[in-house]
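One structure coming up, written as structure tokens, with questions to follow.
The complex appears here minus one protein chain, its other protein chains still in place.
Entry: chain A
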Amino acid sequence: MWIPIQLNEQSAEPMYHQIEVQLRALIVSGQLAEGTLLPSIRELAQTLKCSVITIRRVYQDLENEGLLRTKQGTGTYVAKVGDEMRDIHRRSSVIEALEAAVDAGVRVRCSDEEMMEMLRDILQRRRNANGT
């Protein structure tokens, strides 16, 4: 099966990290449903043009987090994601993005008020644009 993971070869983020973040998001968001059989390590390595060592590391990390489970001889499956876990992950990617935004603001010496105002502005604009 094809999994929508895209690697940025020039990114400073190590490949395993890029893959792990994207795969985790796919699982936590429910895009990869519980029980989905993932490609074999060699297969995914081939698709993403990276080594099996990198993919093995990703699968192992996500298995340790309880997001994947491996059945001997049959392959690696998406595990059941609890609501609590889903919520933690749901928030964590947003928090990460906000942190990056705050860093960008601090670099150009924005005040807290300025940044809050920008956030409110953006929220307003997006909500209006989406009609929600």
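Convention: a contact is a pair of C-beta atoms (placed from the backbone, for glycine too) under 8 Å apart; a residue touches a chain by one contact, two chains touch by 3 or more; residues count from 1.
We adopt the following convention: contacts and distances are computed from a predicted model.
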item: Name under which UniProt lists the unshown chain, selected from "ABC transporter ATP-binding protein", "Molybdopterin synthase catalytic subunit", "Cytochrome d ubiquinol oxidase subunit II" or "NADH-quinone oxidoreductase subunit H"; value: "ABC transporter ATP-binding protein"
item: Touching residue (missing chain; options A:52, A:85, A:102 or A:115); value: A:52
item: Touching residues on chain A - with respect to the absent chain; value: 9-10, 12, 14-16, 40-43, 45-46, 49-54
